[in-house]
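Read the structure below first, then the notes.
Removed: one protein chain of the complex. Kept in place: all other protein chains.
The first chain written gets the first letter, and so on, giving A, B and C; residue counts start at 1 in each chain.
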Amino acid sequence: MTAFQTVKSLDEALLPIVDGCLLVVPREVSGVPMTATRALVRRGVRDLHLVALPTSSLQADLLIGAGCVATLETSAVSLGEYGPAPRFSAAILGRTITMKDATCPALHSALQAAEKGVPFMPLRGLIGSDVLKYRDDWKVIDSPFGNADPIVLLPAIKPDVALFHAPMADRFGNVWIGRQRELATMAHAADKTIATVEKIHDGNLLDDPILAAGTLPGFYVESVAVCERGAWPLPLPDHYSADGEHLALYARMAATAEGFAEYVDRYVHDKRAA
Amino acid sequence: MTAFQTVKSLDEALLPIVDGCLLVVPREVSGVPMTATRALVRRGVRDLHLVALPTSSLQADLLIGAGCVATLETSAVSLGEYGPAPRFSAAILGRTITMKDATCPALHSALQAAEKGVPFMPLRGLIGSDVLKYRDDWKVIDSPFGNADPIVLLPAIKPDVALFHAPMADRFGNVWIGRQRELATMAHAADKTIATVEKIHDGNLLDDPILAAGTLPGFYVESVAVCERGAWPLPLPDHYSADGEHLALYARMAATAEGFAEYVDRYVHDKRAA
Amino acid sequence: MNATFRPEELLADQIAQLIGDVRHVAVGNASPIPATAALLARERGNGRPYVSLLGSPKNTFWTDGARELFDCAGQGRIDVFFLSGGQIDGQGNINLVSVGDYDHPKVRFPGSFGSAHLYYVVPKVILFRTEHSRRTLVPQVDFISAPGASAGNVYRPGGPVALITNRCLFSFAQGRFTLVSVHPGHTVAEVVENTGFDFDRPDTVPETPPPSPATLKLMREVVAPQLAELYPQFAAHVFGVGIAAFAG
Partner (left out) sequence: MNATFRPEELLADQIAQLIGDVRHVAVGNASPIPATAALLARERGNGRPYVSLLGSPKNTFWTDGARELFDCAGQGRIDVFFLSGGQIDGQGNINLVSVGDYDHPKVRFPGSFGSAHLYYVVPKVILFRTEHSRRTLVPQVDFISAPGASAGNVYRPGGPVALITNRCLFSFAQGRFTLVSVHPGHTVAEVVENTGFDFDRPDTVPETPPPSPATLKLMREVVAPQLAELYPQFAAHVFGVGIAAFAG
């Protein structure tokens, strides 16, 4: 098999993420591509429709604060034990982004609908909630099975690009994702997939059945870029923990617009820190 | 964590497969529990509603020939290069079983519906086919998204028991399934899961992230029984190939009812062969 | 410290009793007291219930990605879960989204997380809010992340069974809260004063019973070290247990 030119420089790998595109990213503990996120902020991407599957923390807050996001679709944004996500909260209160509030399994199902090539997926729950009330794009039907009870249908989410960080990839574009199988669903659902990885694995990940079991095939992968500690200051499962000190620093600085600008200057634009 | 008594003798492990139960088994190349199947024939289980996900070969043919099956739900039964499945064909022509013809992705989706706890899943295709025409349990609605085009809804299949063969398990009931992820879906969908395995892995499969990526958690597993070469004469992926000579022998013997009875005597009831 | 106990220990003991004899308890992120209760129940049950602590690799079995928790709940395989709310009202509705008009909010919370699914399908949802005030326990939430009850034709095998706060324990049934007991050091009058919704109560409201010495011993000596992996600050603060205390 020919090795396609999948492994690229980070900036080149990120080119498919154009202004206005529908970008899906994983939750805060599943391999968040923070180095790539900082590169996107530096490049000044605009008007993203950001889907965080199913929640986000620093990544969404940073992109929102830097003015990269037009629409956010997710179930929650929070810095967890470091407090609320300050730029997210400010953007909601200031009405500078469009918010599509969801609930976690709704986003998983909507991505799985795209993965399966069906226009929608049903989901239990939601009936009688204001989450449903404010989602004009979600429909309710009476289930044709059972007692004709109401059930919500969620339209498929088909991202232009899926972007995540993973432990390793090979030169064929195969990416080892381990137990974070929602990353495979994201890739299946998206038109293009970009992965940043800690390192390049020699050989073909699909050749070893044990490794293959945790591998997203390169067939789905547009670009791979190597970013050591590419999730920092967020964790990479089984590899490194969150940098709590830095997250606390972010929470403090991002509490004001001025502090956030200073944070971006120092930790995003200064290449030494990126 | 306490190690529950998950590892049992084969006959004890198979006890939940009672007469009349809804049993789901995997396709011919995903780890078919043939040693377990022969044990079920010896025990004389009756009236199974057998779902083969999404197709079957020797396993369904043997169970049908031995009179264990009342209803078969699958997309195809065939011995592949060894020809048609003779006992399946005879049962259909003789009308001794109820056949629910399906198409492969319909069965995958119906099991995924049960996995997600939703009453149905939509599927593209099927409209205008006789597969759909003969399935009173499948419904067609006009999709509330897009142009109100018709789409099939498949009711969830919730098996009483999922039964399969895998390379290894540990004493906590965790089963390594590798890339055969439909086995996880079967287990998630089923009330109880029974796995036969080639061997017991020392330690906990979930402790190693590389192994964990291919592991079905013991949380879903009722029983594990060790059956070396437990898929024989069918293959176990990455472990052994099909025994073509034996399958050809089966195809020849099972071509007649008498020959099939002799096959069962020799290869099922004779414990040396089982 | 054996003769007395901390408020967190009282709450964890009460929650462990609410959990009851079930197969599987799952605890969301940032929930150290429910996590303590779940681990306590597991110790008492000799490994039953299964306990899943989100965020703890040692205490979660998921291998099918972030969706598995919700699929598992949808399958009916999660018996107990815990939810909180920026606001909780007397009908058991919870609000994790915002205060004020949704389109012009005055306060924004993180979001609904999985509540709009889990609240419906998990048989025993235990509501948990350590700030018991008229700000948090309101007559009517401003945004329903998930409702306390549903119409008869709605698929709803799950829902709230109790609400525990820093002041008291309520049970929940037929769309209303009932005061079950008031924690030591608090009073019924204080509960009424600080609760924004109506609730039922018996003529005599008992005091929440203290954890037994055996329970305290189990919590402090067996549960606390397990907790420290995920909640080191909490374990140190409440139980005086640090990572160093049981490393190696």
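Convention: a contact is a pair of C-beta atoms (placed from the backbone, for glycine too) under 8 Å apart; a residue touches a chain by one contact, two chains touch by 3 or more.
Owing to the predicted nature of the structure, the values given are computational and were not obtained by experimental measurement.
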Contacts of the hidden chain among displayed chains: A, B
Which of A:E28, A:D101, A:E115 or A:D130 contacts the chain that the document leaves out: A:E115
Sole residue of B:T37, B:Q59, B:T185 or B:T215 that reaches the chain not shown, by the stated touch rule: B:T185
Candidates B:T6, B:T37, B:Q59 or B:T74 - the one touching the absent chain: B:T74
Candidate in contact with the missing chain, chosen from B:D11, B:D47 or B:D149: B:D149
Those residues of subunit B which, in the complete complex, touch the missing chain: 26-27, 29-30, 53-55, 74-78, 80-81, 84-85, 88-89, 92-93, 95, 101-106, 108, 112, 123-134, 147-151, 179-185, 237-238
Interface residues of subunit A (partner: the chain not displayed): 1-2, 4, 114-118, 174, 184, 188-189, 206, 212-220
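By definition in this document, only the chains that are shown with their structure count from here on.
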Distance-to-centre winner among chains (Cα means, whole assembly as reference): A
Chain centre separation in whole Å, for subunit B relative to subunit A (CA means): 36
Centroid spacing, where centroids are CA-atom means, of subunit A and subunit C in whole angstrom: 29
Distance between the centres, which are taken as Cα means, of subunit C and subunit B, whole angstrom: 40
Where subunit C touches two or more other chains at once, by residue number: 62-64, 70-71, 74, 121
Subunit A residues counted as touching two or more neighbouring chains: 105, 123-124, 151, 179, 237-238
